[in-house]
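Note that this complex is displayed minus one protein chain, with the remaining chains in position.
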Amino acid sequence: MTGNSFGQAFRITTAGESHGPGNVVIIDGVPPGLELSVEDLMVDLDRRRPGQSKIVTQRNEADLPEILAGVFEGHTTGTSLAILIRNTDQRSRDYSDIQDKYRPGHADYTYDAKYGFRDYRGGGRSSARETTARVAAGVVAKKLIAAAFGGQVVGYVSQVGDIRAEIPDPAAVTLDAVEKLPDGEPNIVRCPDIAAATRMIELIESIRKDGDSIGGAGEIVASGVPAGLGEPVFDKIKADLAKALFSLPAVLGVEYGIGFGCVGMRGSENNDLFTAGPAGHEAEITTSSNRHGGMLGGITSGLPIVLRAAVKPTSSLPIAQETVTRDGQPTTIQTKGRHDPCLLPRFIPMAEAMVAIVLADHWLRHAGQNSLDL
Amino acid sequence: MTGNSFGQAFRITTAGESHGPGNVVIIDGVPPGLELSVEDLMVDLDRRRPGQSKIVTQRNEADLPEILAGVFEGHTTGTSLAILIRNTDQRSRDYSDIQDKYRPGHADYTYDAKYGFRDYRGGGRSSARETTARVAAGVVAKKLIAAAFGGQVVGYVSQVGDIRAEIPDPAAVTLDAVEKLPDGEPNIVRCPDIAAATRMIELIESIRKDGDSIGGAGEIVASGVPAGLGEPVFDKIKADLAKALFSLPAVLGVEYGIGFGCVGMRGSENNDLFTAGPAGHEAEITTSSNRHGGMLGGITSGLPIVLRAAVKPTSSLPIAQETVTRDGQPTTIQTKGRHDPCLLPRFIPMAEAMVAIVLADHWLRHAGQNSLDL
Amino acid sequence: MTGNSFGQAFRITTAGESHGPGNVVIIDGVPPGLELSVEDLMVDLDRRRPGQSKIVTQRNEADLPEILAGVFEGHTTGTSLAILIRNTDQRSRDYSDIQDKYRPGHADYTYDAKYGFRDYRGGGRSSARETTARVAAGVVAKKLIAAAFGGQVVGYVSQVGDIRAEIPDPAAVTLDAVEKLPDGEPNIVRCPDIAAATRMIELIESIRKDGDSIGGAGEIVASGVPAGLGEPVFDKIKADLAKALFSLPAVLGVEYGIGFGCVGMRGSENNDLFTAGPAGHEAEITTSSNRHGGMLGGITSGLPIVLRAAVKPTSSLPIAQETVTRDGQPTTIQTKGRHDPCLLPRFIPMAEAMVAIVLADHWLRHAGQNSLDL
Partner (left out) sequence: MTGNSFGQAFRITTAGESHGPGNVVIIDGVPPGLELSVEDLMVDLDRRRPGQSKIVTQRNEADLPEILAGVFEGHTTGTSLAILIRNTDQRSRDYSDIQDKYRPGHADYTYDAKYGFRDYRGGGRSSARETTARVAAGVVAKKLIAAAFGGQVVGYVSQVGDIRAEIPDPAAVTLDAVEKLPDGEPNIVRCPDIAAATRMIELIESIRKDGDSIGGAGEIVASGVPAGLGEPVFDKIKADLAKALFSLPAVLGVEYGIGFGCVGMRGSENNDLFTAGPAGHEAEITTSSNRHGGMLGGITSGLPIVLRAAVKPTSSLPIAQETVTRDGQPTTIQTKGRHDPCLLPRFIPMAEAMVAIVLADHWLRHAGQNSLDL
């Protein structure tokens, strides 16, 4: 019950299905006075949008947001903010094919087990279409953290299949480098290592031709984050960030800093040593390396936060897969066109949104408790 | 603010520091009528206890719990339950050495950045000593899930440094195999692959002699969990389990099922195909493989839940490490004895507790919403 | 921050202003399988609607709800449910008159003090227009409690000015008696004591002619509620019901059972004595009187829950009132037409909705924790 809210001081609550009237988000806790327009929201909704390039699903949704509440004369009011993104590509279809079959890798069976029945039109509430609401909320969060501490969140695709990007300095990657090629054309795979990006696109196109899909990994970097955000014990910021990313569809693993690489290390190798700031600013303490991924004891250290997520290959496939019906009869199922051969390019804005929301939430939580001047 | 609670329907709230009077947990939402005694609590507190073997810290804490509230005549009452575990090994010490120095890999600096000062006696609230409260609560959660659906949670060490255990079937590992060697002696490293366990112990002893520490990984398996637990969108059970594990000290990565292994896979390889149940029970649907780790769309599928966590090497080291003081002066720091050369053996009961708490919470959440007979 | 949600297991979250695009509610925790249609929602929205009779505001809003999510083929799905009620009577107006003036009794000044500015178009978020969202959610709650335990909530106007209704048995008042006169015509003041109702209507009409407004009281009765709902200590059901009613605009007092009448009583007079059930059913314990208003120790006793709320006279007045501008200059303000001379007739469905939401929430909370069969 009540699992449709996220965050404590900056809290989003969502509703919506893939084939219902639309998706809506209510954002509670937004500070008054932030500028916000439909155009602002479109930037990331367009990055998430189906049909944006040849390597993503060719479904076509305009994803035009409507601000229902919480903005007056172009500024947030401090009261709850609501955004609606209507579904437009609800072409009348015959769902009888999937109504009684369980698509492998999807939530069809588990929703039936949970609720006794399900909205079988294209995934219903379990569809990644719900992430439109998150991405819209993420735009507000990004504005908040920019205004509060100059923070920014940039994500990129770091691996597709066995093609790994070489990113010498994650914190130096810019949004521009993720979104555009050196010649100004769109970087449709959102990998700032251009050589790797080219090979990734080729791989995805070849996978698509096979009627198959491919997994990958994304890296999300938050920079400009001051030391001191996060809470001891359960709401360590690493815990909330991990929950944020794991709450996205298809994420099977999350790590930060050196991540699973720590398993084979000794403490003497792994510890990042503290160093003083430059002469005259010795107390501006930092560490010379960042294996700790910007968080120590669950609290930000002032160094960039570096996260990685593993995203499974799309479960819907144009080729036939064996499965069963609701009553256990063997059958096969085949997705009719328009799927994402690789989820990663569209995953990036979703993951950025969730990371920004966690940072906005923790900044507000920190600011409240630490605003007394004793 | 208010980051010291975890869970929604089964909620734990904790307080306590490493060198204060003790650690306390209040558990809210416990069903009435569960049997609970101090002896029950001791089982897992003893598994977590310092000083339990030669490969863990030689600090010695009896960790005797006192049930302060919520139990009457040996049964839970349904009202809030409180357990206090006093600190006993608070030997009077001179902390001047660490009062002004930042221990690498610890939260000393980040707490100072957050709050302006910190309890410098051995980590204060950031110390893993707070996990006594979690482990005590985990015992109650384990009882709840056993009573509710016959569920059980078993964890074990799957890797130390580069020594990996071979575990053919994670769901078949018993608590006994984790805790005891075939000859009945304690399995002090908590790895059920006996050959690997022997090598792990040797490695840890050698690391300790070097004054160093080593990382590792743990695997947690929940079996007997019915299909249907977990919530759509933000409170997917995978998201809450990940948050639970990431909230533990030293965890840098979490994955479930095939985890990061999905990055290189095709959808046609990765999807677990649904199959009917045995003749006459066709509608008891399952999957023949479990790359999905028991969760689809964030809802349990009825298959075992399989999680893995990466745990960094202990940050405190007996050998000298370079660091700085609060005002940025270079110095060195050296932990005086009694540290864990490898965190994994004591990590297992902590991780089991957190997984059990998430399952108890989600079962209660599910039971409430789905108890109407329409 | 984040004050726009109410409830724990049955949780509503709202957004919307009086003159923005509309009001929206997301309801989380609804059990799957409840029948729900737009027509169902209209029943109570029509009872709340402006323009419904000569003694309420003559503003005219159709208040047509749109179900955005959470309903499939006429039944709730168990996932989050969203309802949008668009504002239609947003005639283009000149707000310059109230933009810089503080209306007495309204939230204009306090919102400015809180946020630094406000949506000055007719109250913005502080307008009672937000209660459309609550009333829509209340319909869902009423369906839940009817399905779960045959519960129903009926409210009525018990006093307007100094005219008090005589209601011999609050639990015997039916919705029909509240809504209709014996001749089938609408009971526009919603008072089931017909003689009092007639005088109340006369008083309200006379007050309206004076350009003034009048206070009153409403009584809300929940019947069919089983013993055992509510939580010890903070979430006593009386506490949650009181918060629910006090969260409505213009409520200055709430009492239950004998209420403030207890101040002058002795314990020997006030205690309701327990009595056995009828022969053969002695264990069906009840009390012969109901001064305790259906709740003991914050838990329902099985007797009807009886609540009363004091509602102040409408603050907006067609006659001129003295006030000041934002910068403290003396001025006068006068509401131009279309106000409610008495809030009570439209308050009743709002109050019923809030009471039903609390009961739905507490039933779900109780059902979850107490579903184990030990």
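The first chain written gets the first letter, and so on, giving A, B and C; residue counts start at 1 in each chain.
Definition applied: a residue touches a chain if its C-beta (ideal position, glycine included) is under 8 Å from a C-beta of that chain, and two chains touch if they have at least 3 such contacts.
All of these numbers come straight from a predicted model, not from anything done at the bench.
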Across the complex, visible chains touched by the hidden chain are A, B, C
The one residue from C:66, C:97, C:202 or C:235 touching the chain left out of view is C:235
Checked against the full complex, the residue among C:21, C:51, C:224 or C:302 that touches the missing chain is C:302
Note that chain C touches the chain not displayed via residues 1-6, 8-9, 14, 102, 104-107, 109-111, 113-115, 125-126, 130, 159, 161-162, 207, 212-217, 226-236, 238-244, 246-247, 249, 251-277, 281-285, 287, 292-293, 295-302, 310-317, 319, 321-324, 326-330, 365-366, 368-370
Touching the unshown chain, chain B contributes residues 1-5, 8-11, 13-17, 20-24, 26, 28-29, 32-33, 66-70, 72, 75, 77-82, 84, 114-119, 121, 124-125, 364, 368
Omitted-chain footprint on chain A covers residues 9, 29-34, 78-80, 144, 147-148, 232-233, 364-365, 367-372, 374
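In the analysis below, only the chains that are shown with their structure count from here on.
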Sorting chain pairs by contact number gives first A-B
The distance between the C-alpha centres of chain B and chain C, rounded to whole Å, is 46
Chain-centre distance (mean CA atoms) for chain A and chain B, in whole Å, is 26
In chain B, the residues touching two or more other chains are 9, 232-233, 365, 368-370
